[in-house]
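For this depiction, one protein chain was excluded, whereas all remaining protein chains were kept in their positions.
Note that the chains are named A and B in the order they appear, and that numbering of residues resets to 1 at the start of each chain.
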Amino acid sequence: MSRLSRRHALAGLGATGLGAATAVSALRPRRARAAEPVTVWWTQGFYQAENQAVIDAMATWEKSSGTKVNLTIMNGPDLISKMIAAMQVGDVPDLVHAVTGDRFLVPRAAWDDKLVDVSDVIATQQHEYHQTALESSKFYNATLKKHSYYSVPVKCSTMMEESWRPLIEEAGFSDKDMPTTQDAYYDFFQTVQDRLRSKGRRIYGLGYSMATKEADAGTLFHAFLVAYGGSGIVLPSGKLNVDDPAVRQAAVTALERLTTPYKKGYVPPGAINWGDVDNNNAFFAKQIVMTPNATISIAVAQMEKPDQYYKQVITQGIPAGNDGKPVPSLLGVSPCLIPKGAKNIDGAKALLSAFIQPNTLNTYLKETRARYLPVMASIIRDDPYWQDPADPHRPVAVEYGLIRPTIPWWMNYNPAYAAVLSEQIWSQAEANVTQKGMTPEQAADAAMTRIKAIFERFQIA
Amino acid sequence: MAIATTVDNPAVAPVVSRSVRRSPLAGTDRLWALAFVTPYVAVFCAFVLYPVGYGMWLGSDVASYRQLLADPVFPSAVVNTLIYLLVAVNLKLALALLLSGLFMRRGWWCRLLLLIFILPWAVPGIPSFISIHWMLNSQWGLINNAIWALFQVDGPPWLDNADLALGSVIYAHVWKWLPFWTVIFLAGRMAIPRELYESAEVDGAGALDRFFHITFPLLGGLYLVCTLLSTIWALGDFNSVRFISGGGPALSTHVLATLGIRNAFELGNPALGMATVLSALPLLIPLVVLLTRQLRRGEVQL
Partner (left out) sequence: MSVASRARLDRRLTELGIGLLSAVLLIWTLVPLYNMVRVALQGKEDVFSSNVFPTAPTLDSFATAIDESYWLLENFWGQMGNSLYIGLTVAFLTLAIGTLTSFTISRMRIRRGWMLTNAALLTYAIPMSFLAIPFYSIMGKYGLTDNPIAVIAVEVTFATPYAIFIFKQYGASIPLELDDAARIDGASPPQIFFRIYLPLMAPALVAIGTYALLLSWNEYLYAFLLLSSDGHITVPVGLGKFLNSDEAPWNYLMAAAIIYALPPMAIYYAFRRKMNSGLTMGGVKG
């Protein structure tokens, strides 16, 4: 049955309901066009000051533009679900800032032609933007058959390594003993665990996020994938490249290196259920010695406790590859987007353009306590805050996120990879190894079969 | 929900239904009747017929079902749903039937116990489920803390193992809803005339005999209806799974209700989500037919 005729059949069935619908919607007050407010949905910050900075920025713009802003702050996963639902119905806000939206929201929506092209907003700051951040904002629109900017980068981050100095010292090591290459680095914490356990501590060396939900587990797996040489899993043309033996081998190695410590008891059993905040919480509770995390949120949450912030928590970038060569970091970009069907697109664009003025953006990002990094070179150049040598965490994050080589995620080449991420294919593969006794090879092959099937649904002309 | 029972037994004089013939409605009365039922008819059309029809339409795309069948999470969700329904519902109702016997006893102790026992039902679900979720955390939850304090060993990984996690979900469901069904069966038992038991006792029947020869036969119809209703409700139970296991570990404890929401709102595919939910129809329809037939018989009334 065609979509149209099904619609007709439904119309008959729901005629009475629709009648009621009209009656209800007629009750809705219609505002005058001129005073149309801008409705904004924003991902909840982790600190009150961060939310306050958003509220303040909106208030300032309200005053200067004379347009009202209706701001709703929601937590990350909820906002994504609600946006998906809202776009389905077409009753959408005007402007959305969605952390992890670069994975779970924008690629698919751009493909379905549900987002407003924001190239004109990007153009106002084009020369300022960090190159990878720009690349991370281009997506393919299957209706118009072209790539364009469908999101405006606001902040970014790369995976960082956080560890407890007192625990490392308790195990008889110092900072300098920490290896700098991939396998040696992570194995080091297994030794730390062994030594601490022999002293009677109930503790785990490695805080690997391995859950089939939210973003952290995906961030970790793909950092490993890149470290083992699998960054070519999707080609810039959008073609899937899992049959490349190097990619397959990288995936198998990444799975093996993540699951073996888990099976050996170096990762908390609960890690297969961790949401994005749970490794932070386990770290604070000193249940783990180290954890790879998508931002430096763990360190900055300790800012009020100078002892912990300056002396106890160590922040490092990702280790070099086993061959000693630096590994590029995957840059996660938190986007703003304007859904099609927004009632005040012009207002949303004006607000967004004002918000990404380097000064405004910098004020906001500093309130995230550098948990997120600027997407603009001039900000870190002009404001000494970002590379303050007295700070043990922030300059490290800036170094890895903005100065060293970074690469965009593969959703920019093909939105199919966004589906791979939201279906948590690789975390399922990890679980197949840890829970169902598959070998890493079997799990990787099963995952690749699923990924091929997903890519079938997204053919780029 | 209120289930009331008419016990079918010879000791009670059959209730003669009043079939007073009345003249058909005329004139203004008819208008009044129309006006009185309009709110419900409107609610039914706008919020039952239309959503059901729209849902059916959303879930009528064959491609969605193909995609669903290709998803390895789907078969495990089907199996989980069946296990959940079979174990949780039957365990809960069997316990409720037995416990209702305990609360039939007279005495201040049983009355006080009932007051406390009813708490899980009176306390809102979400806070309780969050509490159970934390209580079962393998590293710092109350249960494993207690096990460590008593025996100095690590307790089981309640939520980190697929079987235990499903078991934990079932536990939470039984905990929350056991009091309600116990009260229902208690009402059913109270409807059984005491004389039946008294004469049985005179004949020398033991407690077990009395249960199997009086209580169970008389409550059989009620028990069946409760099973059907409880199964239907458990099929739509989202909160227990969502808040206890979250579908984890590794998506291994999803049931159709939670998988549908995940597919619709996390993966961004409402048609797939609706298809997930509608795949329960082959199970739901026979249940509804059975339930309707059982209710029509009139032994048990809702």
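Here is the rule we use: a contact is a pair of C-beta atoms (placed from the backbone, for glycine too) under 8 Å apart; a residue touches a chain by one contact, two chains touch by 3 or more.
Because the structure is predicted, anything quoted here is derived from the model rather than measured.
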| item | value |
| --- | --- |
| Touching residue (missing chain; options B:Val73, B:Val89 or B:Ile132) | B:Ile132 |
| Which of B:Leu69, B:Ala94 or B:Ala146 contacts the chain that the document leaves out | B:Ala146 |
| In chain A, positions touching the absent partner | 17, 20-21, 24-25, 27-28, 41, 44, 46, 48, 51, 70, 72-78, 81-82, 85-86, 88-91, 275-277, 280-281, 284-285, 287, 297-298, 301 |
| Where the missing chain touches chain B, by residue | 1-7, 12, 15, 18, 20, 22, 24-25, 28-29, 32-33, 36-37, 39-41, 43-44, 46-48, 50-52, 54-55, 58, 99, 102, 105, 109-110, 113, 115-128, 130-132, 134-135, 139-140, 142, 145-146, 148-149, 175, 179, 183-184, 187-188, 190-191, 232-233, 235-239, 242, 257, 260-261, 264-265, 270, 273-274, 277, 280, 284, 287-288, 291-292, 295, 300-302 |
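We take it that only the chains that are shown with their structure count from here on.
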| item | value |
| --- | --- |
| Between chain A and chain B, centroid-to-centroid distance (C-alpha), Å | 39 |
| Of chain A, residues touching chain B in the complex | 1, 6-7, 9-10, 13-14, 16-21, 77, 80-82, 84-85, 88, 104-105, 108-109, 211-213, 268-270, 272-273, 282, 285, 287, 419, 422-424, 427-428, 430-432, 435, 450, 453 |
| Residues of chain B that touch chain A when the two form their complex | 42, 45-47, 49-50, 53-54, 57, 60, 70-73, 137-140, 157, 159-162, 245-252, 264-268, 270 |
